[in-house]
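Other chains dropped; remaining ones untouched in position.
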């Protein structure tokens, strides 16, 4: 990334811009050093209206004036006029993303998607730059097979992002074999309007549709590797229990972990605190200095107190202790709409730039 | 229990009556067919004042007038004047219970305690009548060794009560070997004032002091047996993760279970739905017809909707499904201040009456 | 109401049965001594499906089995087969109620509506039996002008119901002239799904569409009288401020009141505590013994503790004290989905029976 690059930002469009994750993307991209929002697109219902008019803005950051006045385009690459190469950040619902994201890749966009539609597609990288940067190699296969001038990468489900960041370093050091995960997830993970207040005020909902399967499958993909242009998923048993709790932002997760070699809690803490991505990732604008922070206090991390560090890009880990059944237990916290959604997609786009896939 | 008994209720005193569990005991005992509150006792700070005056009543049921006017006695058996035999329901803090409960047993009271102080004492039954009625046999040892004219039984920790009721029938049918438990616990479990609102509004606290150890140890006691006057704890590995969530009443718990023989979810559901205590337990005034209700809807049980059934004495179970790591997964819900505390102690007292230990 | 009547219940249908108020109506009518649910009707989207299938049941009471199996009829009197006379309880949205309720009245139903559509219509009683029983006289006009074999009465907005019950006795005794009202309203008042959790968790929304106008207008109607077949609204100035707060059930309202004759707080408390409806109202099955309870404790009433009394039909009043600007200040609490909605409509139907309009 050179000064020259900085003086000519890469054009970016946001697909599904009026939803909760779309809004967060817009908010984060305003002032981004490398990208510049030049268009917003959404469903037929919103298309043709100004962004300020069509969007029920739910963030505490102010709606950026430049985007407020943009007209919303339909979800059609031809309708989104901008110079290529360009990034298309997708916050589309899965069922819309299935067709729309390939169409944008075919039209030359580098699609960085937060949608679940293509996360398990063989030639689409499911990517967390600190966790599996090597998966970018799948783009060679994608280009060869699809013939797209653009490309498509995805970031994982919000809970999975936190879990994968929390266990990656331990997997490398001690060989992860088994994980039982119990999540306590914030309502912002369900978008807007999402969870009805009557359902969640003073309550727990012990079920989030498709969430447990996503956690189990995506974790194995992220901890796996790419060999000869094919994904080889990690041979890890993951069992997930997902719950919705009355918290606005921040997914808490409790994990019991089994390893090839049993680490002590102290060893695990050292490994986690020292974890960082490869050099090219560490230098990205949205990358945290340390993707994991290990808390010492026995009652931390907590959503209300511990989400903000490193721009919401850092996973908090606490209470590392032996597990009577497996080897270790701990609790984690991830900012589900930052690291686990919008900012995760942006970090992926930054990594594409750094690796030369987008310039 | 005969009509004669009904016409002469057993006198009952409540120790630690001004606290949250003490209040619930008072509220439940007013109108109880077998017991009659004749005294309330509490710490020095409250002693000598009227109950209405000393107590910050936190229940939605009205403070019963008869008890409101009682003078609070100090925690001294000599100060509590009533005919013996009498029951002493204890909602004392653990550190106070340690000395006070034996003193009351020595003074002739049948102490039914919700405190943790004596739950692991070798000759004190830790009792859920539907789960381990045979543990009452420890009272013979207790009498022989201590020479008390009274006695002391305890009920388990609130979370453990729900978990033990949820797995007891499965253990009998399929042989439980391993359990990973993750709890989402209501604030009422911490008493009053208990958890500060600043700590829990819109938040999760991933730690409850001593809770995980209690769940792990007490579950093994409850599923164990008594042999030759000694407790033989169950050979089960339990790993617990405890969390406080912004819910008023109702502890949710997610469990993964491993068995000697793997049941199908359908088999497990049938066994749980058919579970009931022995005959002498089923007929007790506070005993539920079915201690476990299996919910079919995928998003149940929930604290706001599913606590009330069977007077809060029923544990709800839902989402019985295979576990990738162990055998089965499910979610449970227990009313922590009813079944898990005050009403659990009362059920124990009823069982003592039915078994002839108290009359 | 005679024994004969009890042996032959009046058939009742619920319009808008799948919504939150419709569900509460269904739940309250099961087991009602005078009425029997024989049909449920709802919008096209639900019609033709079973109630259990079409309805996302949000109450903690169990869905009654008899109603669960009913097929939902469309909102067409011809499609709802039942003997007449019958009651039609309406929990329809205002815009649907506008046409549908008159159609049911024309088809012979005694429509008891919770909808706002006809609350201000000149010949439709807006009725709280304890507050303005004389408004039933408007039905003579309604029959004369409309020629309906059935009839239409409405109950007020949920907040207004509480306020009117709270001030009626004071108005009679001291002549109410002015009221400033500030409400803190529960989310259940917005129906289901209603308020999004992202909007209200840990938050206050200082606006509820059309609520302030409803409070101001409906209060004047309820405290007015009927003269020569026409409503004469009370000459009272009402200023309302409405807020949504993160409470499930129970609207709190703070009021400052100005009177013709200034009462002392003690006088006002005595008048409020003695308030009760006319004899024919007091004997109705759903009528509370005392529609107002005056709390002595300085921090009451509170939604969590004080909603349940008298089946949710009682308004709680507390903190009666002088107002530096007007004469008196106080705080009130009304169960918005019971007294303020479903049970209010049922009480109106009971009053119609007692007054001979329905038999």
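Some notes on this structure:
So that you can tell them apart, the chains are marked A, B and C in the order they are listed, and the count of residues begins at 1 in each.
Note that in this section contacts are C-beta pairs under 8 Å (C-beta built on N, C-alpha and C of every residue); 3 or more make two chains touch, one makes a residue touch a chain.
Treat the numbers as computed from the prediction; the structure is a model and nothing was measured.
This homomeric assembly is drawn with 3 chains in place; in total, the structure file defines 4 copies of the chain.
Rule of thumb we're sticking to: only the chains that are shown with their structure count from here on.
In this assembly, the chain whose C-alpha centre lies farthest from chain C is A. The distance from the centre of chain A to the centre of chain C, each centre being the mean of the chain's C-alpha atoms, comes to 48 Å.
One inter-chain figure worth recording: chain B and chain C are separated by 41 Å, centre to centre, where each centre is the mean of the chain's CA atoms. The multi-chain contact residues of chain B, meaning those touching 2 or more other chains, are 201-202, 248, 304-305.
Residues of chain A touching chain B in their complex: 178-180, 182, 184, 201-207, 216, 237-239, 241, 243, 245-248, 250, 252, 254, 256, 298-305, 318-319, 323-326, 329, 331. By the touch criterion stated above, chain C contacts chain A in their complex at residues 20, 58, 187-188, 192-202, 246-248. Within the complex formed with chain C, the chain B residues making contact are 58-60, 201-202, 248, 304-308.
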